[in-house]
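A single protein chain has been omitted from the complex, and every remaining protein chain is retained in its original position.
And now, subunit A:
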Amino acid sequence: MRAQFILAEIGSGLRRNLAMTISVILVTFVSLTFVGASALLQLQIGKLKDDWYDRVEVSVFLCPIDSPNPTCAGGEASPEQVEALETLFASELGDEVETVYFESKEDAFASFEERFPDGYNGTQLTVDDMQSSFRLKLTNPENYEVVNDVVTGRPGVEAVEDQRRIFDSLFLALNRASLMSGGLAVVMMLAAVLLITTTIRLSAMSRQRETEIMKLVGASKLFIQLPFILEGAIAAVVGAFLAVGGLWLGVKYLVTDWLQSSVSWIAYISEADVLRIAPLLLLIAFFLAAISSVVTLSRYTRV
């Protein structure tokens, strides 16, 4: 009886304030889309980091045949220098370096030929145009500076390069986009709270007589307020579902169907990630509504 009655009250309340209900739905939809977009960008950043940081390494380029670099004044790195570096990685840097892979200039040339069988920009290169290098996988990629300090300037070392640097600007851009989206989300959520508050107030006013009679015949406070609270909550949750749907479609058409097929070497977020953040969006919607209801109702339907 109670449930049925409350549902009927909610239904009539939502119908009576149809325009307001729709605007609540739309505002929560937009604000939660921003929240979701911000969360998805963070997920995407995390995915890229996981994917790339596993693959990227610290490269220690050894002196090629004629390098202008002063540490390479002695010409191409000698086998002794290579051996000395190997010892260094095993002893002094033993804690930082997990695996060492030596790429000789022949190996480098082989992979170059594989990638550019017709030569690079019309020039056919030879083995001697390549340089040998060490590829170091660090136990903790954050410790790059330690490795850099120790290795740079050693005889036979031309340059030390952390491949992670390449991605820094991309991550920075993604992070800023995520922050911007988050900021807009906050503004939109404020609008949503104000709108829900107004909607509930209107609803409470249009049902003042019912509420008054409910009080007089001894309906409990919860029973009187529950329809209003749920009205706001239902509108907000519908908005959240729309946001989830919108993000799902966005990820499907923009990321999975388009980006994935055109730039395929990157790990992308998928529709599954949208479903992962869906409960978060629904919870946010529910609490937005519940909090604004409680604040409003404590003023408008006092027992």
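The rule is simple: contacts are C-beta pairs under 8 Å (C-beta built on N, C-alpha and C of every residue); 3 or more make two chains touch, one makes a residue touch a chain; residues count from 1.
Keep in mind that, in the parts below, contacts and distances are computed from a predicted model.
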Missing subunit (named according to UniProt) among the choices "Cobalt ABC transporter permease", "Cell division ATP-binding protein FtsE", "Anti-sigma F factor antagonist" or "Acetyl-CoA acetyltransferase"
"Cell division ATP-binding protein FtsE"
One chain isn't shown here. Among A:Phe5, A:Tyr101 or A:Phe116, which residue touches it?
A:Phe5
Among A:Lys221, A:Lys252 or A:Arg276, contact with the omitted chain is made only by A:Lys221
Of A:Leu190, A:Ile213 or A:Val295, which residue touches the hidden chain?
A:Ile213
Contacts of subunit A with the absent chain, listed as residue ranges
1-2, 5, 209-210, 212-221, 223-224, 303
